[in-house]
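Here is the structure we will look at, set down as structure tokens.
Just one protein chain is left out here, and the rest sit where they should.
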Amino acid sequence: MSTSSENGVVYSRLIAKEGDESIYELFIGPQHPSSGHMRFIVRLEGDIIVSVDPDIGYVHRTMEKLAEGREVIKAIPLLERMTIIDSHNVTLGLVLALEKLLDVEAPPRAQYLRVLLSEINRISSHLYGLGIAGIMLNHSTMFMWAFGDREVWIQLAEDLTGARLTHTYSVPGGVRRDMPQAFPERAEKAIRYMERRLKDYMEIFLDNPQVRSRYEGVGVLKKSEASRLGIVGPNLRASGVKYDARLAEGYAAYPDLEFEIPMREDGDCLARMQVRVEEIRQSMSLIRQVIKKLPQGPIFAEKYTRLLPPAIRQQVAQTGQVKFPGIFASLKLPEGDAVSRVEMGHGEIFYHVTGAGSTKPYRLRVVTPSFRNVILFRYLMPGHRFMDFPAIYGSLDYFPPEGDR
Amino acid sequence: MSGGEKVKVLEETFTRLGVQVSVLDRRVRVIALPESLRKVAEEALSLGFDHLVSIEGIDWPQNNTIEVVYHAESYNDDLRSLLLEIRVRVPRDNPRLESLIDVWPNAILLERETWEMLGVVFEGNPDLRHLLLPPWWSEIPPLRKDYKVQEEGIYVDLE
Amino acid sequence: MSEPIESFGKHLKAIKTGLKYLISPNRITVYYPEEYIELPTGYRGLIRYYPEKCIQCSLCAMICPAGAMKMYRTREDKKGRPGVNYQRCIFCGFCVDICPQNALEMTKVHDVAFKQLEEMIFTPEKFSQEPVSPVVAEGAKKLKTVIDEERGLRHEPA
Partner (left out) sequence: MRVMNIEGIITWLLKIVLSPQVFAPIVFPGLLTALMVLLIIIWAERKIAARVQMRVGPLYVTRRLGGVLQMLADGARYMFQEFIIPDSADKTPFVVAPVMALTLAIVPFAFIPSAPGFVPIKSQYSLPAVLALISTIPLSVMLMGWASNNKFAIQGAVREAFMGLAYEAVVFLSALAMGLLYGTLDLEEAVTKQWLPGLLLNPIAAFTFFVGMVMSAGKLPFDIVEGEQEIVAGPYVEYSGIIFGIGMGLAYLKLYSLTLIYSILFLSGWNPVITPLYSIYPGLAGIFLFIKSFLLMLFIVFLRAVYGRYRLDQALRAGWRVYLPLSLIAVLLSIFLRVVNIV
């Protein structure tokens, strides 16, 4: 097998090495302060990591098998449990694929509301990532600040959808709740507060010389390697690849909103964290644009509101809370399959839904960003010191329940 | 080269390889045979699809085959809105395929998952062991249709 | 430690930021049992069932993703009435949204505790009583959350 790296990837680092007696084997096990719900078999030579074998699957809930055994609409709250900190982005991919299969189109106002909740979730997912990266360096202030300020965005999501984390907001045909009256002004205040707080984050965490010395030049992922290993999300954009599923797919209302893709060239831990902070700023500007440009009109597809009795249709228009038609309990998926890609906080999620004419999907394939980033643990770690392990782990923003599905 | 011509170029190169090509909404679907899989993969790599998004197995017990679906993607600007889908059918009782690790390095984990979930053996994959399931998993691969999951009704009868 | 002077300046800036918040902390703690937060309208809490509106169409039991809503049938009434099992319920609100008669409604109660697991299974009779939050019953102070530019989340007496 070629170990040359002409196509950019060093193959020898892809295979976990067996230990001989000079190798010190440490199990950073599922029960460990900084391992999350997974285990790493770390092989050390002195202080230098020889190889890391990520052993995932401790939170594997067989989502794909469960989705095959239930009606289609039930797959949405099921698959939301893969990443509840970014729950709208994780189910949006499935809803888009189902809309292609059921050939229904969400009205423009629903498209904008989807972007609104997606960006709120992206900010709270990035804050979660910043907090975990902070506590991995034992910087408890960054952890508490990130999780404290995340409450502001969770509060906004709660006003919009009625649930803090697991909103189940998008369904095939549109969204379930309209934007409340007081929402725009509260969102504006949250954005101004967050802009001020990001400056404090930079001063106490990212520009703190102690954190800089832990992050700079550590876990460098070269541009060619990132693209060849199929890395996604901020980890990819920090290595200089300008790719974002929102540009590639142009779903929801993203084509008619302007946003740039923050990027870095050097691909080390610091670049990844800086990309996440800048993406928070981008998401806030997107929220401002959505609130300004939000079109009037229905939030649920005409094809389904037509089936509601007139009294309920009147009530929906008045309360802004959508009611489902009876057939939602047993939507029939036609023959054929559909594919969708959505940009989550952690990266690009991929759905492939195959229907076979029954109410249950024949096969539902989902590849989450964390599953695509797992290979980085094995690829990036060799050659670093043992104390770089939590720094790299924190900067990758890996989320075990999402990686295991 | 705009998206349209790009798709045409893809179509010609693959039809020259003697595989069935069809274009759906922004997806180039290639139905390949197990023998021509490596040729198609190397061709796709040279065209710019330099990494895999997913390797998926679909179990069709009716016609006794397992269909392995590769989705390849590219990050450069002209190809990024396109997805290359390669479908290969292998017999259900002895599903064997050639491992594509040296074409697409990130297949190393995806192949492990498909082997574990559907029993498709990828020859040449150096460490084909359990990834998500516990190491002592001995039942049939769970994503096969004959691995039944217990269903539940909606009625509960009181006294 | 390259360019020590500049990094020393940054050390001081980090300590200054810490001191700034030491002097004027922006705490977001709510002392829960003594105070509780008044939740926004449309909050998805425990469900309330109105038996008189229900037409026993069992759509809610069919759509429930977690299999929490079941139709409890007795010998005399074959169609059955819905009852929820809060061990499984995920508060997604699908049942409320599909009910054609608005016989199900979500309250703002979310902090009910149960001593035994069996208590969490609500038969139709128990399901039709209004759930009561223990904190409100004890008369805790009601607060409402305000998002404020300076301090982020602030809680004012509602």
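For clarity, chains are labelled A, B and C in written order, and residue numbers in each chain start from 1.
Going forward, a contact is a pair of C-beta atoms (placed from the backbone, for glycine too) under 8 Å apart; a residue touches a chain by one contact, two chains touch by 3 or more.
All of these numbers come straight from a predicted model, not from anything done at the bench.
Although it is left out of the displayed model, the omitted chain contacts the following shown chains in the full complex: A, C. Note that of A:S12, A:N138 or A:S358, the residue touching the chain absent from this view is A:N138. Annotation for chain A: contacts to the undisplayed chain at residues 24, 26, 32-34, 47, 134-142, 144-145, 148, 204-205, 208, 210-211, 213-214, 385-390. For chain C, the residues touching the chain absent from view are 1, 4, 14-15, 17-19, 21-22, 25-29.
By our rule, only the chains that are shown with their structure count from here on.
Counting only contacts among the remaining chains, removing chain A from consideration leaves everything joined as one piece.
Centres computed as Cα averages put chain A at a distance of 23 Å from chain B.
Centre-to-centre, using mean CA coordinates, chain B is 41 Å away from chain C. The multi-chain contact residues of chain C, meaning those touching 2 or more other chains, are 62, 64.
Not a single residue in chain A touches at least two other chains. Residues of chain B that touch chain A in their complex: 25, 27, 50-54, 56, 58-59, 69, 71, 73, 75, 77, 80-81, 83, 85, 101-102, 104-106, 108-109, 117, 126-127, 130-134, 142-143, 147, 149, 151. Residue ranges on chain A touching chain B, taken from their complex, read 1-2, 7, 9, 11, 14-16, 56-57, 60, 62, 64-66, 69, 100, 227-230, 236, 241-243, 247-250, 339, 341, 350, 352, 354, 362-363, 365, 367, 371-372, 374-375, 404-405. Across the complex, chain B meets chain C through its residues 152, 154-159.
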